[in-house]
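Take a look at this one; I'll ask things after.
Here the complex is missing a single protein chain, while all its other protein chains stay put.
For reference, chains read A and B in written order, and residue numbers begin at 1 within each chain.
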Amino acid sequence: MKTAPGSFFEDFRLGQTLVHATPRTLTSGDAVLYTALYGSRFALQSADTFARQLGLPRSPLDDLLVFHAVFGKSVPDISLNAIANLGYAEGRFLKPVYPGATLTAQSEVIGLKENSNRETGVVTVRTKGLDETGTCVLSYVRWVMVRKRTIDAQTAELHVPALAAAVAANDLSVPADADFSDFDTTASGSDFLWDDFVPGEKIDHQDGVTVEEADHMMATRLYQNSARVHFNQYTEEKGRFGRRLIYGGHVISLARAISFNGLSNAVSILAINGGRHVNPLFAGDTVFAWSEVVDKAEIAGRADCAALRLRLVATKNLPCDAFPDKDASGHYPANLILDFDYWAVMPRR
Amino acid sequence: MKTAPGSFFEDFRLGQTLVHATPRTLTSGDAVLYTALYGSRFALQSADTFARQLGLPRSPLDDLLVFHAVFGKSVPDISLNAIANLGYAEGRFLKPVYPGATLTAQSEVIGLKENSNRETGVVTVRTKGLDETGTCVLSYVRWVMVRKRTIDAQTAELHVPALAAAVAANDLSVPADADFSDFDTTASGSDFLWDDFVPGEKIDHQDGVTVEEADHMMATRLYQNSARVHFNQYTEEKGRFGRRLIYGGHVISLARAISFNGLSNAVSILAINGGRHVNPLFAGDTVFAWSEVVDKAEIAGRADCAALRLRLVATKNLPCDAFPDKDASGHYPANLILDFDYWAVMPRR
Partner (left out) sequence: MKTAPGSFFEDFRLGQTLVHATPRTLTSGDAVLYTALYGSRFALQSADTFARQLGLPRSPLDDLLVFHAVFGKSVPDISLNAIANLGYAEGRFLKPVYPGATLTAQSEVIGLKENSNRETGVVTVRTKGLDETGTCVLSYVRWVMVRKRTIDAQTAELHVPALAAAVAANDLSVPADADFSDFDTTASGSDFLWDDFVPGEKIDHQDGVTVEEADHMMATRLYQNSARVHFNQYTEEKGRFGRRLIYGGHVISLARAISFNGLSNAVSILAINGGRHVNPLFAGDTVFAWSEVVDKAEIAGRADCAALRLRLVATKNLPCDAFPDKDASGHYPANLILDFDYWAVMPRR
């Protein structure tokens, strides 16, 4: 058969490395379309002049655009037959990616666990995005629930990898050529710097954005993410939800853009500690978001900037002025869609 | 509070200058997306070869794209709590903007007038767009109706600025390096030049374009315009209109692109004399447009081109073959949405 059927649970082997297809050169056009899809306003990614004031050659591409491009490449090999994208961990952004870079991706299988129903199993992979020089620009772990081809298939291996609860602060790095000493807070849109944030502080980002089918499909295609559940209404209307499911990464980007109002100076994502899509999002829903400051950390050798650990929570059709959250038993209400834990860099006073 | 609440009427001071956040580097990707959003076909902005035939280094960005980018920056400081964008005047495009330019914006408060209900007031600002060299590329006045935070707030100042009914013809300028002598009317799409237009002449542009939610939100995000009323169906369905309101500038760009059929050689906008959004536009509506030649003027020192003063009227769900207009008392029918008065440059015979 000439078409690629995608891998089923029993096809994966522990330690196996999958080199994903379709290298992609990202350009300033990707940056523009990303802006149009999310309305992001972080100054570093918006203006070459602002980036140069910080010592960088020009505006880097949005960290999440890089994430989505790498993620998209992994879909045909990892998650074409996935039922759910369960979570992320140990994500690190290792090098800024500028327009003109060509990204490739590969994944190593680091965990396999069959579910008790024997119909599905959980596959954990560490995916790396490499630029055209072979340098790793992004590394992250994700785990997905994948169908088995046949219920009786033997799946001898079993391994649940130990994953860090968070990326350690002393593993965070900021580009050596970046200097935040003369950070322009008028241009960036906020006077609040790292020193002004307090662990436990919660921020309601206020803005709500309604999602359309055309938006999320265009975004997902931009990332060359071919997961069928996002595109095919004919099939999905007979499926679990009766509708096209929106790519989880689209939600992360929406929430991150919404978080500009309150976190304007959290200009780059340094690491993804964890992330879960706790409920599905559909076209017509309106996304809101709030953030919690989880932790603060200095970055080795840097007096000009430091790291803020943030929890970004997104909802659908529910404003966030009351900071809606999971309950004491860890159960998420139906209007919560994303619980995302990351480290961002922010200038210091 | 870390989030920016936006300014209320009583926060503005006469003479105050607001330097807006989020500088933005515009690239060829912006030009492409602008084309996809409006279908604009003016040859000067479409083809570098055409621009070079006129002596320019390459195609400039569409004037209205520049306008929207500058306007978008002013929203968080000026109109986040606006009820209505009432009008424009004294708009001047002072320098072509090419891909690669970085725009910033600032506004001076030049007028303040509380409304008699004491709940709102009219704020008038002169907004300037500057490129990365600090040169002003665009200047315009707009006035908006803004909510008061508290009805009892004192608003001592009162000033209604005197605004010109139109930009004077001898204030119009065309780039010194542009020469329209060898203008290619086959490439531009029309043989009608400045000499062929007569004041009082009306042109029905015929084409109708239906707007979708995804279109206008993508455009408005491209301009980093964060006014909430355009994006949040959850909130708006409880609001005045029950729906998301389309950014007025989107209507101007739609009407301008539609006007290509009839005004193909009006290749650049030199000035905005005035403009009013006289009724709201919503997704699902179909926009039509017609133009009236209001005036003609020579441009000092130029024998190759001259200026045409045009009134661009847009409607919704109403073809323009009968040139629908305000009535004798100045009242606009419900299907009229835009009354826009501008100077364009056109080659002469």
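What we mean here is this: a residue touches a chain if its C-beta (ideal position, glycine included) is under 8 Å from a C-beta of that chain, and two chains touch if they have at least 3 such contacts.
All figures in this text were calculated on a predicted structure; none of them were measured in a lab.
Of the options B:Gln16, B:Thr35 or B:Thr155, the residue whose C-beta touches the omitted chain is B:Thr35. The residue touching the chain not shown here, chosen from A:Thr135, A:Thr150 or A:Thr235, is A:Thr235. For the chain missing from the display, the contacting residue among A:Thr27, A:Thr155, A:Asn279 or A:Asn317 is A:Thr27, taking the whole complex into account. Contact residues of subunit B toward the unshown chain are 27-33, 35-41, 43, 46-50, 59, 186-190, 192, 196-197, 201, 203-210, 212-215, 218, 261-264, 284, 286, 288, 317, 319. Subunit A meets the missing chain through residues 2-4, 19, 21-25, 27-30, 32-33, 76, 100, 102, 104, 132, 212-214, 217-222, 224-226, 228, 231-235, 244.
Convention: only the chains that are shown with their structure count from here on.
For this pair, subunit A with subunit B, the centres built from the Cα atoms lie 36 Å apart.
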